[in-house]
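A protein chain is absent from this complex, but the other protein chains hold their places.
Let's turn to chain A:
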């Protein structure tokens, strides 16, 4: 920067002061606090209805965290994300029912199938620009649902019923609603944590480099296709685990659960929460899944109110509630910090 630059136009080089709310949001303990709240809530309200709603919301959080890898981290718009959940749910349901196995033993098969699905859907779309990508992923989502609707192995339009539970050891059944809620919360928490950690790793950075500037990423020696494919695969596996939990929760799977609206809702959770920021996305997912239930008293108007609220949020916070901000600590006691404090930085 030359000396005669107007200082009022000089770019901001220090972090803006944090408001109390954002300090709370950014505190390291937030994840543990949220987990504690999720685990304590059933002690307050444990009606079958509330447990059902909260379990569904937790599964939705898992889906949003998976889609955040694809859309938020890597910048690949995916309008058919629910297809991965469908692959997971059907794989788990079909295998568990055919061999009368507890669902937990279908995990390896679900991982294999979702990785394959990630490759099959990912590979042909990687060369596409984002608007075409949106259309193609939308198509894949619909193809998956229509295929499930027409095959006999998937039970056609009525789907699969009477899927065995997750696991039963003696009298202890993971399928008991309160227990299942706890299992779901712990599994989802583990996946959210894993996705957040991935975001702050070498691979996570590579995803962001690709999102920000593909050519520059290539110039750094990053194989952009491989990195994008990894994003698809991780997103697919996250969706697949959502599918297992979904199949266990309802003990039934049918094509109507995987309509485009579901993909759109997951995407909305990611965008509303703040793309790329896992904490924001969790909040977005909770809002999207719980708000319609909380507005239940408004009966038929609830989706109208829901829609209006979303519009209001997007008008006032177009980046989402809590976007990824991209600050990190300076080096402690660094020359630049000291100089910055004295205001002698050029």
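Criterion: a residue touches a chain if its C-beta (ideal position, glycine included) is under 8 Å from a C-beta of that chain, and two chains touch if they have at least 3 such contacts; residues count from 1.
One rule holds in what follows: contacts and distances are computed from a predicted model.
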- Leaving aside the chains on screen, match the unshown one to its UniProt name from "mRNA 3-end processing factor", "Succinate dehydrogenase", "ABC transporter ATP-binding protein" or "Glycolate oxidase". "ABC transporter ATP-binding protein"
- Item | Contact with the hidden chain (one of A:30, A:153 or A:216) | A:216
- Would you indicate which residue among A:126, A:167, A:203 or A:295 is in contact with the undisplayed chain? A:203
- Note on the structure: Had the left-out chain been drawn, it would touch chain A at residues 1-2, 5, 10-15, 194, 197-198, 200-206, 208-209, 212-213, 215-224, 230, 234, 324-331, 334-337, 339-340, 345-346
